[in-house]
Structure formats: C-alpha cells, structure tokens
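In this view, the complex is presented without one of its protein chains, the others remaining in place.
As written, the chain order gives the labels A, B and C, with residue 1 at the start of each chain.
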Amino acid sequence: MAIRTYIQAITDALDVEMALDDSVFILGEDVGKRGGVFSATAGLIEKYGEERVLDTPLSESAIVGVAIGASMAGLKPVAEIQFADFIFPAYNQIVSEAARIRYRSNNDWNCPVTIRAPYGGGVHGALYHSQSVEALFYHVPGLKIVTPSTPYEAKGLLIAAIRDPDPVLFLEHKKCYRLVKGEVPDDDYTLPIGKANVKREGDDITVFTYGLMTHYCLEAADVLAKDGISVHLVDLVSIRPMDQQAIVEAAERTGKVLIVHEDNKFGGVGAEISAIIAEECLFSLDAPIRRLCGPEIPAMPFSPPLEKYYLLSASKIAESMRELARY
Amino acid sequence: MAIRTYIQAITDALDVEMALDDSVFILGEDVGKRGGVFSATAGLIEKYGEERVLDTPLSESAIVGVAIGASMAGLKPVAEIQFADFIFPAYNQIVSEAARIRYRSNNDWNCPVTIRAPYGGGVHGALYHSQSVEALFYHVPGLKIVTPSTPYEAKGLLIAAIRDPDPVLFLEHKKCYRLVKGEVPDDDYTLPIGKANVKREGDDITVFTYGLMTHYCLEAADVLAKDGISVHLVDLVSIRPMDQQAIVEAAERTGKVLIVHEDNKFGGVGAEISAIIAEECLFSLDAPIRRLCGPEIPAMPFSPPLEKYYLLSASKIAESMRELARY
Amino acid sequence: MAAKHEELGLSAEQLLEMYQYMLSARMTDERMTLLQRSGKINFTVSCQGQEAAQVGAAFAMDTAIDWLAPYYRDIGLVLRFGHTLTDLMYSVFAREEDPNSGGRQLPGHFGGKKYRTITGSSPVGTQLPHAVGFALAAKMRGEQSVVLTTLGEGATNQGDFHEGCNFAGVHKLPVIFFCENNQYAISVSLKMQLGCENVADRGVAYGFPGVIADGMDVLDVYRVCKEAVTRARAGEGPTLIEAKTYRLKPHTSDDDDMRYRTKEEVEEAKKRDPILVFRTYLAEHGILTPFLEESIKKQIEIGLDEATAAAEQAAFAPPESAERFVYAEQ
Partner (left out) sequence: MAAKHEELGLSAEQLLEMYQYMLSARMTDERMTLLQRSGKINFTVSCQGQEAAQVGAAFAMDTAIDWLAPYYRDIGLVLRFGHTLTDLMYSVFAREEDPNSGGRQLPGHFGGKKYRTITGSSPVGTQLPHAVGFALAAKMRGEQSVVLTTLGEGATNQGDFHEGCNFAGVHKLPVIFFCENNQYAISVSLKMQLGCENVADRGVAYGFPGVIADGMDVLDVYRVCKEAVTRARAGEGPTLIEAKTYRLKPHTSDDDDMRYRTKEEVEEAKKRDPILVFRTYLAEHGILTPFLEESIKKQIEIGLDEATAAAEQAAFAPPESAERFVYAEQ
C-alpha cells in the first residue's frame, strides 16, 4: 500500500473506476486540460480522452442535468462542481430531479450520478470559496451524501458512490486535499455508504463530527488524553443515510455528547444528530447535548483574523471537550 | 374587524401596503391579469396598474434576482413564487445573493425583498405541488423565514416582512388559504418577526408546530382535553429567527415535548427545535423528545390513499399526544 | 404539382394514421375533461390545439431507437411512443398501473422506459438537460438515436433551456428542442414572456438552426421535424423548432382563461383548429370520407370506453407503498 494524499486518493478512485468500467465518465469545468482547479482529475484526459473527461461550459445546472440524463441512459457520470459554493445554480436539478427520479417513476428509472464538490474553509477562500453545503441537502430523501475524512475512505467511498444506483453527493473538504495523507490500497475496493466510523475509543465523552473536523477532534482528543480524559470519537462519514445505530451506541457509551462541525449551528447536521439522541436515548445522558459549530454568519470572511474567528481549531475543540468532561 | 380567509388577509396586506407606500410592488408569474393562481393578488393590477403588479416571464431566478436588484435600488418588491416547489431555480439568488448582500458589503447594501410562496400538501397537488421547503432554507444566516397560521398573523406579518430591511421568505400553507378564517383588522398593523405564539396553554405535554399543523394540533388538543389531558401548544410562526426563549420556556413547563410538522423528519425544522431543548433544558425533560412528521419520501404522491398515507391528521396527532402524555 | 404529403413521401395510410393519433389525443382530452367535471378525476391538462404539433413531431421520429423527453401537454406524442389509452386513464385515475409513476405524479407527467419516454417532473425546462444527456450518451456509444424534447414557449425563459441548448450546441448532439408555442404561459401572453418575437430566434444563440413550423398543420410540422432528425442522425447537431399553435382550452382544469383572454380570440383561433385543418386536407385529397371519419371516431370511442372502465376498476397502489423506491431496494 502506498501513502497517498486525500486528493491523490480521489484521482486514484476515478482512475481505477474508469479503467474498469467504460461507462464511467467525468464532466465539469476545467476537469480536462487543466486537470481540475485542485488537480483532482489531473492526467485523466491524457489517459481516457476528451470524450470521457469532458470540459463543459460554465453552467452548473447543465453539468448536473446532463449528467442526470446520461445516467438515466445507462452511463455512470461523475460531475465535478468546481467549488461547493457554486452548486446552487444546480440545486433544482439535484433536489427536484436527481433525488426524485426513482421515486417519481415508481422505480422505472434511476439516476446513478455522482456529484463531487470541494467544500469547507480555512484556505483564504472567503465568503464564496469556503462554504459547507451539507446541511442544505441532507434533508432531501432520495439523495445520499458522504464526506470522508481520510484518503482510504475517500477512495473506497468514491468508488462506492460511482457504483451506487442512486445519486450521491460526494463532498471533499478542500483543506484535507494536501494536508491529509494515509495508506491507500492500489486496487479497487469499496466502503459502505451509510456507515459511521469510530476513530478513537473512549469512555468519558462522545464526540460526533465529520470531514476536516475529524482531524482536529483527534488532535484535541490527544491533548485531553494527557489529562486522563478519554474521548470516544465518531466520524459520521456519511450524512445521509446517517448511521443512527452508531450514533445511539456511541452516545450511550459515555452519556456525554459533543457535536462538532465547521458549518454554522442552526439547522445544521448537528441538529439532527442531537435530535436522534434526544429521541432514542435521552435517559442515558448525563449532560446536555452540546454543539460546537461555526458562528451564525452567512460565510467565512477573507480577512485572516475574521477567518480565524470563524474557524474551529483543535484548541477550541479541546476546550469544549474539557468543559463537557467536567460537567 | 371583518372575518377574512387566510388568502384574503394576504391580499389585504398587499393592498394596504401598496396604498401606503409607493415603493412597494409585486412581481411574479400570473400575478397581474390572472390575479395569481390562488388569487392572492386578485384586483391589485386594476387598482395599482401594470407597473406595480408585474406579470413576469416564467423564470424564477430572474423574478428573485430582479427583485433583489430593485430592492437594493430602494424599492420594496414582493416576489411571488407560484408554488414553493418552483423556488429551487431561484435558490442561488436567494441563498448566495439575497441572504448575503448586507454581510458581504459590510452593511453598505441591503436587500429588503419579500418572497411569498405557497407550500404544503393535502390538495391533491402531487409530488411537485405539495412540498414543504422551509428546512431547505432555515439553515441560511441572513434570511428570515415566517409561516403564519392564521389570517390575523398572516396580514400583520406580511406587512412586517415588506417593511423589514432584510430578505424575508414568507411561506403560506396553501391549504390554509380558504380553510382558515378569522378576524382581521382593516388597517395596517405589524407583528414581530421572530416571535412564537402560544396557541393554547396546558400542563401535561408541550407541542411545537407551525403552519397548517397548528390547526390540526388544536383539534387534537381539544380531543385530549376531553380525556383530561392538557396540551401546551406553541406555534413557532417564525422559523428563522426562531424564538429560542419561547421554546425553552414551553418545554420546561411540562417536561414532555412533541414536535409536529408536515415536512419529513430527517434534518427538518423539528431537528433544531429538539437540539435547542437538548442543549438548553435537557434536565427538565421527563420523556424523550418526539417528532411526528411526514415520512422519509421525496414528496407527497398524487394517488389519494398515498397522499393520505403521507399526511398527518388531527387523529394521528392526538394519538401521538396521548402516547406522550402516558409516558 | 404533387400534393404536400407526396412531396414528403407520406402515403395515404400514413396520413390516416396521423389523423387517428390526432383525433385520439383530442378525444382523450375531451373524455378526461368530462371525467373531471363529473368529479371522477381530480385534474387534467389539455392538449387541444396542439395535436398537429405533437403528432407531426412524433411521426418524424423512429420510436424504436429514439428517445422522448416530453412535457405535460404531449398526449399526441406519448400515444405514438407507446402509451395506450388505458395507460393514460390509469394515470388520470392515479392507479397503481399508471406506467408514468404508479399514480404518484399528476396527470401529464409522462414517462416509461418501455416507451423510451424519459420520466418528467413539474418544474418546467428541467427535461432539456436530461435530453441532452441522453444525446451525449448516444453520441458516446455511437448509437443512431435522436432525442426529442418538448416544452412550452414560456419555459424557454428558464435557465435550463439556455444551459441545455448551449451544451448541445457545443457538442453538436443529436437532440431536437421542440417548442409548442401556444401563445400563453398560463395567463401571460407571448409578448410579456419573450423579449424576442419568435422562439426560433433563439437557435442562433447556440449555433444551430431555429426553425418555425406551422403548428396547426401536421404536415408542416412533420416536414420541419424530419429535416431536424436527418441533421441529427448525420451528426450535424441540434435543431430548435418552434411550432406555432394555440391553446384552445384553459391552462388546466384548475384555470379560468376568461380572466385573461376573450372568447372571441379563442373562437378566431378555432378556425385553424389543427384537426379541422387536417380533416379538410384529407377530404380535399379524397383520403378521408365522412364514413371513414365516423368509423375512426367510433373506434376511438370504444377504446376510450374500455380504457376508462379498466382504469376505474383498477386499484390504487397500497398506501404503505408510498414508502417504496426512494432508493434502490436490495
């Protein structure tokens, strides 16, 4: 097994799957010659040609809409949205179309499209190149949403997403791209969509998170370990379907729950995690359910001190964990 | 005070405000000659002319986008989206633009636009004329969202929305339009955005809801009253900002909480209500927080038995209330 | 001078078949209206006035290999692509056997893999990018299929029209954008909808022909569509076709068109009712006799009676089935 960065794992997944399955193709802005603005598709046009690595016009609704059509026709499109912030022009195609095609046709048609989108902040991307979008989609039945945090999961889940017979929104935290490295098998393998992963076992408090924050939480947990506080850390990985059983088990294990996400709190993914716990295992709790999230502002500012103000960090998280442990 | 239907209250609000303020104008599909497909704008073009009651081309993104521009230029547009199901082509304009204009310009610009949209089911509208959309917007800082349940609130809040200096998404449950009647003052008055209303006081269980379900919950509470169970009923009215204080007070009052909404559960508005309670007053609870919502399917089917299967009713709600009271 | 249909290479039999489809569409619509008025069904969307456009386009296609992404008025089109009268009745009665959706969608939301008809939704214009996706797939796989997608003139103002057309234009895909311009988008007239005069004017914005057809003349529509199909199959790319028609009935059974247009205007338009126009043509060329006309009508009547009876007796899907098919079932 080789050590790969997160973004290399994405490229590997696309490469492996395109080699195995002729019906897989990529479309999006600058995915061809340019290899994608983050290089996720670098080298693929040279290998698979212009027909299978399609540079599209600047029109997200068409990118997704054409992918939907091609997927109904039996192909396996992987659409790239250059930044998750620019997925909204395609919102109607994703929510009204992709997510409903199987249901509205009573299982006659289906829509095996994968939509990749880099999201998240901390890269001086400012208001419109830093957003988290998961909470604006996770309410939609018919969609699947995953956001792996490691190269190993990224590759296995991207292949699973491509092979999935239903639409999958595949969210990649762009700060993970080069920051996160790990062992990745060379061949093709899949990981199950809908399963959370326990990233660290512990007995004092339970933390739920996903994406980049998983790494910050691990760092924070290391710090707390030195003080003898043991953190049970669950990486959701999949936002919809959400692994309800894993959530309940982990919450019951310590009775103290902290939910961490970069995205703002109100109506965010943490709300549902909390609601599941409050519904399923309220009496196992020894403390109120806390959420540590971004502030209630429309997005992350450009100015470095303001961006820093927005962002969570291992130390902010550690502080919150400590408070909860003391409760 | 006259007895008015919900939809008449909407028309009254528009009429009053257009008479008072020259900068108020209406734009949308079929709002002019046709008076709106639900007649919300009936008679207004005759009174205020084509310039102030604008029949637009069939393009939601332009309707909202042009309204945003006109509002920045100092007018007070009221944009009608014919059915909430068709708001998604304008999602980018609402989320990326309207909600962020004040923030991104550091308070230099603002966007006092009102967007009206009829939502909700039970009218044989099928998958695309029955949807609830509040949960797809309520996570967005910068937006306000209200959904009054009575004619009195509808008029007062619509006037408040038009006068509000920030964008307001004004959601009208279309089944309320002719079903719900009540006393409405003739003149102009406003009600505060962001305030929940206690619609019934009680001591055994607390129920949170909004929109049409408020009426079903009231009906159910009447039934329970006969069995000696007293229901404390809170109508949220405003989804964002959400009246956190009212939620905590009402939850603490009985210690037993049921959240009811027509929309599906996962990631819905109820998730945030539950999370607020689990965060703020967990130890006041005597029962798990329950949510009674629509099933996890993309939308409401046309076929009457399937539509009925989707919909909540006073009796389904009463059953759920009773269960909670017994807990 | 050869008759129009001879120039187009159409036989008398083919013309009669076309007429039959047009009449079927019309009579189906009329029947549904009756059913709706009598409270047996909830909702209808009328095709009246647009039968020539729909049937003319349908006959230009090869239903064995081509694809259809229709819009809600296209009774004439989907009949030709395989929907039976009974299918249509299942749909308006919202029965389980409705091939479009098992009764989940409103009438007019056509679809069916077996009919090479792509599932559609209510938000207008979204089908265009899908049609383009099918055309892209056909091109990538070297298939001969052409994709026909339809929409109203109002819907050409949606972003998806623009984005779909442009994508197809860049890649020269085998797709036909067929606009049934019936002069109204609910109550909003053409000149309040479109900055330009003709929908066809929009083709140039995407680098392909925009062509006007007389939508009240099935043969003219057929001619224009046939040319577009030939272009598409030859790899020459998309065509935008505007069939100029008129909506003879209210927008749907929920609409009252007298709020925004006059009886006189409608009556005037009826003089060019496409069924009338074609009937006259057929009569003039000795192809349709009153006797034949009666027998065709009779046939359709019988078909509609049977279809209605079958649908009325058919079952709804079981209530709990509402939970099914959100995702693939194992």
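Just so it is clear, a residue touches a chain if its C-beta (ideal position, glycine included) is under 8 Å from a C-beta of that chain, and two chains touch if they have at least 3 such contacts.
As the structure is a prediction and not an experimental result, all values here were calculated from the model.
Considering the full assembly, A:127 is the residue among A:94, A:127 or A:184 that touches the omitted chain.
The hidden chain makes contact, of the residues C:39, C:195 or C:286, with C:195.
Considering the whole complex, the residue from B:42, B:72, B:225 or B:282 that touches the absent chain is B:72.
Of the candidate positions B:4, B:33 or B:104, contact with the hidden chain is made by B:104.
Of the candidate positions C:158, C:183 or C:252, contact with the hidden chain is made by C:158. Residues of chain A in touch with the missing chain: 29-30, 32-35, 37, 55-59, 61-62, 85-86, 88-89, 124-129, 295-298, 301-306, 308-310.
Where chain C meets the missing chain, the touching residues are 157-163, 165-170, 191-197, 201-202, 204-208. Looking at chain B, the residues touching the absent chain are 25, 51-52, 56-57, 59, 61-62, 64-75, 77, 89, 92-93, 96-97, 100-110, 141-142, 144, 165-166.
One rule holds in what follows: only the chains that are shown with their structure count from here on.
With respect to chain A, maximal separation of chain centres occurs for C (centres as means of Cα atoms).
Rounded to whole angstrom, the centroid-to-centroid distance between chain A and chain B, based on C-alpha atoms, equals 30 Å.
Here the spacing of chain B and chain C, counted between their Cα centres, is 37 Å.
For the pair chain A and chain C, the distance between C-alpha centroids works out to 41 Å. Shared contact sites, meaning residues of chain B that touch two or more other chains, fall at 85, 88-89, 127-128, 296-298.
Multi-chain contact residues, meaning those touching two or more other chains, occur in chain C at positions 101-102, 104-105, 109, 121, 123, 159-160, 326.
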